[in-house]
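With one protein chain withheld, the remaining protein chains of the complex are depicted in position.
Coming up: chain A.
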Amino acid sequence: MTAGAEASPPASAGPADDRLVACPECDRLHVRVPLRAGEKARCVRCGTVLQSAPYWRPDQMLALVMAALIAFLLANACPILELRVQGSISSATLLDAVLTLWREDRQLVAVLVFATGLLAPLADLLAMTALLAAVLAGRRPAYFAPLLRLIQQIRPWGMIEVLMLGVLVSLIKLSHLAQVVPGVALWAFIALTVLLAVVLSYDPRCLWELPAGRKGAA
């Protein structure tokens, strides 16, 4: 961890404002410092992270994002749990739960669960795939900036880690009512939570720093 250098007031800054960075929490100006992989630069005044150099290279990150996408598909295609009471069986995927809520006139809850548990994480992963693939191909296509903006907007609303805890709590709650058999999706959710934690620690804004028009991994 390195602290950002003190900023000398830019007398004739203009486009050279690239050399500077402002703290997002307190607006303190700093001169950008070169970082090694995994390093972070923090604000000298309030300690907020200013710059972070990703630990993973773009190609490694792409592999992690693909793995997370596979875990996402499994987690949502298979039943999370299976309940057994007196011979009858009941099971559901997350999407089934959303549809049930919708049909029972709890549209607001259905939309909220769909957006935070399914849509936001999926959109984040797909956008990351497109961005990393573009960077690895050495291109900066027209969708580059809009996708980065999209990720910035939706990241706070993706709540897979909270959903994971919710799955565990409902598993305990349901075990009081019936015999509970964990499904494939339960394990997929655990894998997804871990993979997504790594993916979300990658700030895609660092992709701006990579030179456009060259092979990405510098």
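Just so we're on the same page, a residue touches a chain if its C-beta (ideal position, glycine included) is under 8 Å from a C-beta of that chain, and two chains touch if they have at least 3 such contacts; residues count from 1.
Here is the rule we use: contacts and distances are computed from a predicted model.
According to its UniProt record, the chain left out of view corresponds to "Paraquat-inducible membrane protein A" among "ABC-2 type transport system ATP-binding protein", "NAD(P)/FAD-dependent oxidoreductase", "Ferredoxin" or "Paraquat-inducible membrane protein A".
Interface note: of A:Ala41, A:Leu81, A:Leu132 or A:Ala188, the residue touching the hidden chain in the full complex is A:Leu81. Only one residue from A:Leu94, A:Ala123 or A:Ile154 touches the chain missing from this view: A:Leu94. Among A:Ala137, A:Leu165, A:Val184 or A:Ala197, the one in contact with the hidden chain is A:Leu165. Touching the omitted chain from chain A are residues 6-7, 9-10, 13-14, 17-18, 20-22, 24-29, 44-46, 48, 80-81, 83, 85-86, 88, 90-94, 96-98, 100-101, 104, 106, 108-110, 112-113, 116-117, 145-146, 148-149, 152, 156-157, 159, 162-163, 165-167, 169-170, 172-174, 176-178, 205, 208.
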